[in-house]
Every structure is written in C-alpha cells, then in structure tokens.
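The complex appears here minus one protein chain, its other protein chains still in place.
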Amino acid sequence: MSEAPPVASGAPAGRPAGASPRIRTRSRVSAERSWLSNAWYVAAWDFEVDQAPLARTICGVPMVFYRKLDRGVVALRDACPHRLLPLSLGLREGDSIRCKYHGLKLGPDGKAQEMPTRGDPVNRAICAEAFVVYERHRFVWVWVGDASLADPALIPDLWPCSAQGWAFDGGYYPVAADYRLGIDNLMDLTHETYVHMGSIGQPEILESPIETSVEGQKVTVSRWMAGIDAPPFWRGALKQEGPVDRWQICEFILPSAVIIDVGVAPVAAGASLESHDQGVRGFVIDFMTPESATSHHYFWGMARNFDIDDAGFTARFKRQQGGVFLEDKAILEAQQRSLDANPELRLSAYRIDEGGTRARQIIARAIKAQAPPAGTGDPA
Amino acid sequence: MSEAPPVASGAPAGRPAGASPRIRTRSRVSAERSWLSNAWYVAAWDFEVDQAPLARTICGVPMVFYRKLDRGVVALRDACPHRLLPLSLGLREGDSIRCKYHGLKLGPDGKAQEMPTRGDPVNRAICAEAFVVYERHRFVWVWVGDASLADPALIPDLWPCSAQGWAFDGGYYPVAADYRLGIDNLMDLTHETYVHMGSIGQPEILESPIETSVEGQKVTVSRWMAGIDAPPFWRGALKQEGPVDRWQICEFILPSAVIIDVGVAPVAAGASLESHDQGVRGFVIDFMTPESATSHHYFWGMARNFDIDDAGFTARFKRQQGGVFLEDKAILEAQQRSLDANPELRLSAYRIDEGGTRARQIIARAIKAQAPPAGTGDPA
Partner (left out) sequence: MSEAPPVASGAPAGRPAGASPRIRTRSRVSAERSWLSNAWYVAAWDFEVDQAPLARTICGVPMVFYRKLDRGVVALRDACPHRLLPLSLGLREGDSIRCKYHGLKLGPDGKAQEMPTRGDPVNRAICAEAFVVYERHRFVWVWVGDASLADPALIPDLWPCSAQGWAFDGGYYPVAADYRLGIDNLMDLTHETYVHMGSIGQPEILESPIETSVEGQKVTVSRWMAGIDAPPFWRGALKQEGPVDRWQICEFILPSAVIIDVGVAPVAAGASLESHDQGVRGFVIDFMTPESATSHHYFWGMARNFDIDDAGFTARFKRQQGGVFLEDKAILEAQQRSLDANPELRLSAYRIDEGGTRARQIIARAIKAQAPPAGTGDPA
C-alpha cells in the first residue's frame, strides 16, 4: 500500500471530490516480513496468563508464557533447548519450568538450572530464548526483536485501559487473516453499515464526513457530528436530554493498535475535536498481533468513563461487543481466503480507505527503516 | 497421453490382436493448464442458480452466479474489486449485487454503480470481471477465456436434454480428481463390471467388441449387441417381448462432455449403428468441469424418450443413477490420491483405454492450438 502520495503531517486529507483512482496494492505474502520486529505486541490479556503455561505464537515465534510466584510474567521460546519439546507441555516448579520429556529445568531467564541427569553439573550455556515482557494497560506485552531496544516507554499509550475513573474489559479472538486486514477494517467504520447490519450498523454514519490526518507515526480518522440527537446507547450513558455533539476518532498506533475514541457531549458543553472530555466517552481498544503471515491474535475491548462500577453493564457490553467482532472475524477470514484464491488480484484503495492505507505505509516505512543494519531501532 | 499413433478420422481403431504395449503417459499436474480456456463449460444446473448468489470455482477462477429479475444469469469474479471480499457473501439488490464489506454496488456487468461512500461520484472504471454465460440444455454454461470468442454456437450439442419428446433430469457431485480421470472413466464402460459390481455391472458387456473412432474433435466408442434378449430395464422401457438390438455409444465432445447413447430396438425394426431411433433410447449425460488441477464438478443425468411423463420414474432413476455415480466418485478420488502418492508412476493405456486416450489427445492438441497467439480460437 505504498502507492498513495504521502500526506503532509497533521493536514486533513482524503477529501477530493470523487473517488480516488483505483490504487493497486500489494498485499501478497512476500519473502519479507509484513510486521515490525522491534516493537511491543500484545501477547495476552493479563487474566490469560497464570502459573500454568500458555502457548501462543507471536510474530511467527512459538512462545510460552507463565507467571512467577511474584506474578511477574515469563516469556520463553516454546521449545526445550534439549530436544525441542514444547515447554508449554512442561511442569512448573517455583519460578522455573521443567521439560516434560527429559526433565531439563530452566529458570525464568531461560537458563538451565538442572540437567536431565540429576547431579550432572549444569551447563549454563544451555538456555531457551527469553523474551522481554512488560505488563501494562491490562495486557502482557512482548518484544520479539532486539531485546536491547525493548524500552517500556515505547509501549503504545492505551491510557484509558488503566486510568483512574475508567472501566475496561474485553476479549480475545484468533483470526485467520493477515493482521493488516484487521487494521484496514478498523480504520474505516464505513463497514459497520454492511458487516454489522444486524447489530450496530447505522446508515447515517455514512452521511457524516471524515477527516484523515497523519502525525508522525499516528494516523487519525475523525468524524464529528455536531448538534445531533444522541442515539439510545449514548443517551443512556449521558443520562440527560438535549442535542449533543458526537465523535468517532480512529487512531492507528504502531505497530498494530487501533483505538477508537467515541462519545457524546451536550452541545452546551462546547466540546471540540481537540478537547471533548465534557460528556461521556469510551475507547474501543483493538490490538492485532501477527501470528503468521495469514493469521493474527485479536485483542479487543472497551474502556469507558461512565457507569464504571456497573459490573452488569461491563458484562453485557463485552458480550455485545464480542458478537459484533465475530462478524468482523468472519469477514476478515473470508477476505483472506479470497486473497489466496485470487492471486492475480490486488486490494484497491478508495477514499474511505485512506486511514488504512496510511497505516500500512507507516508500517512499511518502519519495517524498511529497521531492516538493513539490524537493531537500528524503532523511532518513537 | 500423446504416445498412441493418430487414428485416421472416422476409421475403426483399437482392435489389434493383443493388448497394446504398456504406454507411459504423463498425467502429472504440470505448469501448463490441463484444460482448454476458450471453451464453454457447464457451471451449474439451471435449478442451482437463483436470486441468491452461488459461489463456484470454474477452471481455477472463483465465480459467483445469480439470476436477474428477468431470470438471466450473471457470472462475476467472486471477489469485490475493492477489498476482494467474495461477492457471494453480498446482498442482492435488483439486478445488482452489493458487497457485504463496504457496500460497493456492482451491476450485472460487474461495473460499479454505487461507491461505498454514498454520494461519491461513481468511478466506472471499477468493475468485477464478468463472464459470458449462456443457458442451454438445462445447464448454465460459462466461457472462461477470451470473451470475444464466446460464440453460443460452440456450446456442445446436448440436444436430448432439451428436445421435445424427451425427459431429462440429473444431479451434481464435486469430485476431488483431475477432470480427465472422469473422461477416461466414461469413455470405457469396461469399468462397470467391477466398479458397479453391486449395481449395474454386467459381465456380458465385456464379451461384446467395441469400436473406437475419431472424427474431427469427437471420439466415439461403440458397442453394438445384435439380436440379444433385452435386459429387464430395457424390456420394461420397450414394453414388448422378443429379441432386440442393443447399443452403447460413448461420445466425447470438447471441452469435457461425454454423452452415452444407450437403448434397444426390436430386431425387426432394423436399427443400425448409424440409425437407431426405432426403439427406446436414452442419453447418459456427463459433463466434467475443471475446478482445479485435481478436482472437478461432475454434472450427470439421463435424457430418455420413453415414459417421459412418468415423474416417479424420473425420480427413481435419478436416485439410482446418483448411487452409481457415487461409486465412480469414490474410485476417481482414490485414483487421484494414488497418482499423488506414486509420483514416479504413470498411467498406462491398454486397448480399452483408446477412447479416453483419443479424448486426451484432442484436449491436448486444442490447448496447444490456443496457446501461443492468445485468442487464436477454438475450432468447431
């Protein structure tokens, strides 16, 4: 998706009078990786990882995750350095894990602590690859590339997931599709009208203009609906009558997050695109972690600043959101199958795809920037 | 299957004293297509296509089929030109189809009629590939190659399927085998004795000599049984006693049809191989449409000129025929698996295989003739 001309930083984009010309894009799996290696990816929800080993392949690397006694999370290559049996089949002992095959015991740093033959001196050169993990915003993050660059400050700032005064919950789906198809999907809410026809689709969304802007490595697609009647969901959240300003602001953040700032505020409150904390607000949180070239892990949820102690609301909303995202999963997987079955066709980008197109450009540029001298780092 | 020497047009063939030497044949999937592109293929039974989209891959091309309000059939590439979601998941609107992902609406010619963003001017360059279709002889035919050559006059003449005084019905099976294995199967009825041992196999068939002849692009394998007792099925159809002449005439027609002319006539009627419409007659209709190099769509049925208003007979016969052809499907799929598992082995052609061998030669020559200057056409 590198064909569209770059957009000036921060400038509104993508409102030519008509449809942009059909842009041919290369979404084929190629020899090059389609994801950034030196980056933090969500590996799991905090509640998914505990003492028992969890196996999950992140960016093509089989990993095992578990918690130590102090609740810290360990991430190791999911293959015993001895005979490669997945460590996730192993036995947990204290902070260590013992391979189920011959009993090699590895510490949380991946280093050998006990040889298969008891009493044999331990060869400390033996180790399973250990990955840097960090727990933040309710997620376990893992860094798959050069560990020396794994700065926690680079973790995408999903502050509403962990801030005071906000409630956050969500779920996980495996999706058999290139993770970038997930990004495309979320950077263009037009799809709601058709994909979510039976659930949250609202044709009037299509009537409101959008603005796409790029600022550094962020892409923002904004839709501002001034002085409208609040739809039932938001009226219930706001708990007051009268016209509102409503917004939907999709933001792409490297390497693979899309957060969608949604909400309404009474017109009288004077909310603006730049500042809109006057009413009720939610962030739809989406993280698409590559598993393989044609599959990803989809972590989704919603953080909100209203009714935050209402556990029933939290549960009902998670159930509803899970249903909506299952509709996306079905579409993305059908799209991937179609890409595979039509190798001579390419994705096209229309006006509505500008957000996704820009996000793909940023990913592609970051991959290229990291490529030649290994470990050049990830500018953020 | 190009090793056997050509047979003079129309001349009887294949009756040397003994078995032909073991002929090594190349049936491996190769880089070249094993099917003809500029040709009409059966895509579906007429009753399979209606307003709702039908997805079916023809000659490696994913297609969607549906009927317009005037019952005309539309065939489009089954991938939205926007983001490639299969159009077969889409929503039908009048004669058009709207993609279920972002709502691009395409007409029956595949051209864009409405953009995802309502009100955007329509870019008429956007279109899904449309295929020429034609409905004839109870089938929907599609032309996968150069559309400018798609002359309906080239549709194989399966006249008994749609002629006055004839009844026709049948079914469909997907078969996980090269379509040419299906042609081989039908061009040699010797297999009935063993494959259909429990149903229609009759050892006496093996006693009657066959004649194979080639005329232009048709191959005919004939078996004439003069002055015999009619078997029960045919006695019931003929509704009279006495000795009969019986025939089985298999005809291969490009690109992939085999029709088998079967029947009996009272000896007194003086039927001959050239003219045998005196008694009761049926045509077993078979069309094998390539799906991939190792799978095909099998359309089968029987047209008959007796008891044509007996719907019960039609239903019973279709059920019986479906059972018989399931036996073939099992054999063909096992044969394909064996071809895959024994890559160092080749098909051999014996005397009985002459019909299939000739058919494969005609296919290979036609593919070669079409190949270099694209669109050289399909001589018929």
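Going by the order they are written in, the chains are A and B; count residues from 1 in each one.
Everything below uses one rule, namely that contacts are C-beta pairs under 8 Å (C-beta built on N, C-alpha and C of every residue); 3 or more make two chains touch, one makes a residue touch a chain.
Note that this is a predicted model, so its numbers are computed, not measured.
> Among B:Thr193, B:Gln217, B:Gln278 or B:Gln320, which one touches the chain that has been omitted from the display?
Answering carefully, the residue with contact to the hidden chain is B:Thr193.
> Using the definition of touch stated at the top, determine which of B:Ser162, B:Gln240 or B:Ser348 touches the missing chain.
B:Ser348
> I'm checking contacts with the chain that's been left out. Which of A:Pro53, A:Pro81 or A:Gly279 qualifies?
Of the listed residues, the one touching the omitted chain is A:Pro81.
> Go through subunit A and note every residue touching the omitted chain.
57, 62, 77-79, 81-86, 89, 91, 98-103, 115-118, 120-123, 125-126
> Even though one chain is hidden, which residues of subunit B still touch it in the full complex?
Within subunit B, the residues touching the omitted chain are 17-19, 21-22, 184, 188, 190-191, 193-195, 206-207, 331, 334-335, 337-339, 341-342, 345, 347-348, 350-353.
Keep this in mind: only the chains that are shown with their structure count from here on.
> Taking each chain's centre as the mean of its CA atoms, how far is subunit A from subunit B in angstrom?
The separation of the two C-alpha centroids amounts to 49 Å.
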